[in-house]
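Note that one protein chain of the assembly has been removed; the remaining protein chains are unaltered in position.
Order of writing sets the labels: A and B. Residues in every chain begin at 1.
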Amino acid sequence: MRTTNTRTKNRRTKKTHRGKMFAALLFALSAFAALTGCSSKTAPTDGASSAAPPAEDAAPVSEAIPEGESLPASEAPVAESELKALEITNVSYDPTRELYAAYNEIFAKHWKEKTGQDVTVTQSHGGSGKQARSVLEGNEADVVTLALEQDINELVTGGLIESGWVGEFPKNSAPYTSTIVFLVRKDNPKSIKDWDDIVKPGIEIITPDPKTSGGARWNFLAAWGFALDLYQGDEEKTTQFLKDLYGNVTVLDSGARGSTTTFVENGQGDVLLAWENEAFLSLLEHPDDFEIVTPSISILAQPSVAVVDEVVDKRGTREVAAAYLEFLYSDEAQFLEGQNFYRPSNPDILAGFADTFDLNLKLVNIDDDFGGWTAATAKFFADDAIFDQIYKQ
Amino acid sequence: MGRVKAKGIIPGFGISMGITVSMLSLIVLIPLISVFLNMRGMTFAEFWHVITDKQLVSAYKISLGCSALAASINAVFGVLLAWILTRYQFPGRRLLDGFIELPFALPTAVAGIALTTLYSDKGWVGSLFARAGIKISYTPAGITIAMIFIGIPFVVRSVQPVLEKIDPKCEEAAAMLGAGKSRTFFKVILPEIFPAALTGFGLAFARSIGEYGSVVFIAGNIPYKTQIAPVLIVSKLEQFNYAAATSIALIMILFAFILLFGLNLIQARIVARSGGGE
Partner (left out) sequence: MEKAVKGALIAAGAAFIFIMLILPLATVIVYAFRQGLETFWQAVSEPYTLKALQLTLLTTVIALIVNTVFGIAASWAITRYHFKGRGLLTTLIDIPFSISPVIAGLTFILVFGRIGWAYPFLQAHDIKIVFAVPGIVLATIFVTFPFVSREMIPLMQSRGTDEEEAAALMGASWFTIYRKITFPHIKWSLLYGIILCTARAMGEFGAVSVVSGHLRGKTNTLPLHVEILFNEFHLTQAFAVSGILVVIAVIVLIVRNIVEYKLEKGDER
């Protein structure tokens, strides 16, 4: 009696087992079919203007179609304008997110007032070189706002941007600038004042690797600028200076943010070489633990902006994309940039931030002192160039 | 117990093989081949120059050395953990069991940052070692620790099911014949779980060689000292040099492939020798 009972039970569980497995298989197959199928489904629609399916599970399809993207509810614009809402993508580097999050709002307002059209800007952030590469590889950016002119030049080489982009916007297409400063521990225990203090034996330096972090190339060049001035143009001595400097580097992180963590959170090193705006962000996070020291000579770091011609022509967004970058030079935007610790390129507005920035700093710049990025890259950062030589044993 | 050529007796060869090969080709092989097609603009001399660069060679050594060490440590502790999880009842066993997969679920960058903090000379564990004058973060020891972390689940989860399936009767029989506990383990159980442990070792090793996200934070990244090979791939990419980046990747894949292939052969031989299912 009992045995039959268990047996039927057993059979039942087995049956459900089979049912479950079958269901799972079916589900799997349909999912797979959906995944591969969506590509063929989008094919006939051609021209992406058909209404995007809003369903969440059809995400792969809707991704292929720029319009009708569902943004997080809080930021979705009220779509009541008679004009079609615009959407552009700004591929930028870290850590400009907060700057652009605020800027996108004032730009949207400006654009709405000017044209009556809504515009939303999708942001993308990452390492500058990596971001440039993603655009080169097909990430459709209407505008790029990157840390290095060189990264944008790679997009010119790749055929995405027409050469001559540097002249398209004022100030070499650099609406805001920054520089390289020292972040030291509170009260400056090692009394670090200038570049020649940090090459002394026993000082531990934290800076990112210029080979993996484009932004870190400014750090190297700033030190070079100082030493070349100190040794009155003697490159051999300057190289030795840099050799001593990198000899004091105890952790050469792959990116600027990694270096900051190493210095700030893990307590390594005596001095961090950092972008001025990033040093301020660290101060903001830990107001009582650090100080910023501005050396006597540093470099004018110019993050560059450009319209990506190939993408805006394809998407028909050239006008708004250009306006987006143009508006970065407006007083309102310049002020915002200053608030986010970038140096506004408009001297009048910059003067208003005299309390924040050391404006007496002597700045070398990439074009006059290094002959532009292409030359500087070849001389310092290409394989087996000066930076590699410094580490050769 | 003579082994019959099984093909043709057990049904399902066509469909299972078909699914296997087509999915493998679509998802793994075709994309991979594309990577290496990308190198076709390179001459062999250029390729050779890239892959024998001194800095890179020292990075291979660090990557391989630390991975091998990490995988060995994982193999030992993996077998141990699998053993206590399957054979002993103790409070917190299920909890312990559940922790095993965590290294996978945590984004590698987070794991890297957490480990670096923990093992730096200001961290909870690192400060203890710092008192003895030992630095962990930013040294090869730190790299090894990060690699151990990401490889933990492999060995445990490979060995565990095998241990669960071993017939306790075998052990009982061995014990009745007078074999001591340790003898039973080494003569009866170890041979049984060895192939699985070897698989786990190989996978942990392969994964560590290529790992970037978690290791890069804890490695000091100083050329010739604490720089791992994947960093140099990133460095080539930063220069938009895809061909050089893929050359380095090819070498690393070759290392791993030879290793895994070797392990698979050994494993197959062991299984064949033991007669496949007693």
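Here is the rule we go by: a residue touches a chain if its C-beta (ideal position, glycine included) is under 8 Å from a C-beta of that chain, and two chains touch if they have at least 3 such contacts.
Owing to the predicted nature of the structure, the values given are computational and were not obtained by experimental measurement.
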Task: Hidden partner chain, touching residue among B:I84, B:C170, B:V188 or B:I222 - done: B:I84
Task: Absent-chain contact - pick from A:R97, A:K112 or A:K193 - done: A:R97
- [ ] Extract the touching residues of subunit A with respect to the undisplayed chain.
- [x] 6, 9-10, 13-14, 17-18, 21, 24-25, 27-29, 31-32, 35, 38-39, 42-43, 45-48, 56-57, 59-60, 63-64, 69, 71-75, 89, 91, 94-95, 97-98, 122-126, 131, 134, 136-140, 158, 255, 257, 260-261, 265, 278, 281-282, 284-285
Task: Those residues of subunit B which, in the complete complex, touch the missing chain - done: 4-7, 9-13, 15-17, 19-21, 23-24, 27-32, 34-35, 37-38, 77, 80-81, 83-85, 88, 90, 92, 94, 96, 98-111, 113-115, 117-118, 123-125, 145, 148-149, 152-153, 157-158, 160-162, 164-165, 181, 192, 195-196, 199, 202-203, 206-207, 209-213, 230, 233-234, 237, 242, 245-246, 249, 252-253, 255-257, 259-261, 264-265, 267-268, 271, 274-277
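As a convention for this text, only the chains that are shown with their structure count from here on.
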Task: Residue ranges of subunit B in contact with subunit A within the complex - done: 53-55, 113, 116-117, 120-123, 137-138, 216-217, 220-224, 231, 234-235, 237-240, 244
Task: Complex interface listing, subunit A residues touching subunit B - done: 129-130, 133, 136, 154, 157, 209, 211-214, 249-254, 258, 261-262, 265-268, 381-383, 388, 391-393
